[in-house]
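Let me begin by handing over the structure; questions about it come next.
With one protein chain held back, the other chains of the complex are shown just where they sit.
Right, subunit A next:
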Amino acid sequence: MATKASRSAARLMISPAVILLLGWMIVPLAMTLYFSFLRYNLLMPGMEEWTGLTNYRFFLTDPAFFDAIWNTLLLVGGVLLITVTGGILLALLLDQPIWGQGVVRILVIAPFFVMPTVSALVWKNMFMNPVNGIFAHIAKALGLQPYDFLSQAPLASIIWIVSWQWLPFATLILLTALQSLDSEQLEAAEMDGAPPLKRFWFIVLPHLARAITVVILIQTIFLLSVFAEILVTTNGGPGTASTNLTYLIYVQSLLQFDVGGGSAGGVVAIVLANIVAIFLMRMIGKNLDA
C-alpha cells in the first residue's frame, strides 16, 4: 500500500464488504436505540410509549448494574490472565520434542470444539457438583468436606470454566508464534551469556508480544459477552454474584419482560465495550504496527 493509486484502489475494493457489514450492524443498532427510549413491556403489548431517558435512569441506578460491570471486568480479566499465562506455558511445553506430540497437540486443542453450553454442563454436573462431582469424590476420599464450587465461589468457577474453553485458542496462537522464532536468535543469546529464563524474557517474550496482543483483543471481544456458561450453571446467582452485563440485560428484557430496559442496557453495554476497546488499542495496539 505504498502509492496513492494503490491506496484508493484498496479502498474501492474493500468498500462492498465494509458497506455490507455496516448495514448489517446499523439496522439492529438503530432498533435497539429506538427501543431503549420506549416504555416497552412484553406483558403490556401495544402500550409502547416514548419515555425519554427513564429506561437509562433505571438501568444505571440499579445496584445490580454495578455488580454486573464489576463481574464482567473480573471475568474478562481473570480469563485473560489464566489463558495467556497458561497458553504461554503450554505452548512452551508443546514446542519441546516429546513422544506422541501430534496426539498431545490434538488433545490440548480439543476443548475448543466443545460447545460452551455442553462444557459448562459437564463441569457443573460431572466435576463441580457437591454430591456427584469428581472433586466431591476426591474430597470425600481424602476425608474432607466437599466444596460446593458453584454456590460458594460462583464467579471464580465460571472464570475457570471459560478459561478451560479458551486456553486451547491461546495455546494454538502462541504455539505458532513460538515456532516462527528463529532458533539462531536463541543460540546467539545463549552465546551472549543469557541463561534460559533471561532468554525467555528478552527474546521469546518480545517475539510473542504480537501474538499475545491478538489473543487479548480477540478473547476480550468474546469474553465481554459470555452468557451460556452463566445460564446453565449459576443463573447469575447467588444474588448477582455471577451476573455479568450480558446476563443482566437478558434478565431485564426476557425474565422481567422489559424490552425497553433491556435495550437501554444493551446500549450501555455497547458504550462500555467501546471504551474497553479504545483502552485496549491504546495500551497494546501498537504491538500490531509494522
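Criterion: a contact is a pair of C-beta atoms (placed from the backbone, for glycine too) under 8 Å apart; a residue touches a chain by one contact, two chains touch by 3 or more; residues count from 1.
One rule holds in what follows: contacts and distances are computed from a predicted model.
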From "Biotin synthase", "ABC transporter ATP-binding protein", "Sarcosine oxidase subunit beta" or "Fumarate reductase iron-sulfur subunit", the UniProt protein name for the chain not displayed is "ABC transporter ATP-binding protein"
Contact with the hidden chain, among A:Ser8, A:Gln101, A:Gln152 or A:Gln185, goes to A:Gln185
Touch assignment to the omitted chain, from A:Ile203, A:Ile216 or A:Leu245, lands on A:Ile203
Absent-chain interface residues of subunit A come out as 182, 184-185, 187-195, 198, 202-203, 206-207, 209, 290
